[in-house]
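Okay, handing you the structure first.
A single protein chain has been omitted from the complex, and every remaining protein chain is retained in its original position.
Moving on to chain A:
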Amino acid sequence: MKLLTHNLLTSKCLKGVTVGYPLAIVAKEVKVNEIDFNPEFISRMIQKVDWAALCKAAENLGHSDELPPNVVDDYENNEEFLKKAHHFLMEIEVMNGDLICPETGRKFPVTDGIPNMLANEDEV
């Protein structure tokens, strides 16, 4: 699971959860892939990403202080910033661990890089 995907996920499939965001990450195994850098795509994503949630996810993975707390002005022309965003959004991958609902504490396991976001039949 990439942190970009994590940035889009909630636990609102659970009955009674309305926001369920952001999910905390408890990672047992993290991998870094090398992915082609596409500055246009990253610029586009920065407009769509919840930056605070991305910072929190980075912190959960032990990378606190590596991301600026806010999106910088004129980020489209700031290659250093875009590359950092690219690294965190696209290259860091949680292979095994849990995603935790902020409202109920319910765990969603990540196995082989694939989150299982299914609620159980008594939770929907």
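Following the convention adopted for this analysis, a contact is a pair of C-beta atoms (placed from the backbone, for glycine too) under 8 Å apart; a residue touches a chain by one contact, two chains touch by 3 or more; residues count from 1.
One rule holds for everything that comes next: contacts and distances are computed from a predicted model.
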Legend entry - Missing subunit (named according to UniProt) among the choices "tRNA (guanine(10)-N(2))-methyltransferase TRMT11", "Short/branched chain specific acyl-CoA dehydrogenase, mitochondrial", "Chromosome transmission fidelity protein 8 homolog isoform X1" or "ATP synthase subunit b": "tRNA (guanine(10)-N(2))-methyltransferase TRMT11"
Legend entry - Sites on chain A contacted by the missing partner chain, in the whole complex: 1-2, 4-5, 7-13, 20-21, 35-36, 38, 40-41, 44-45, 48, 50, 109, 111-122, 124
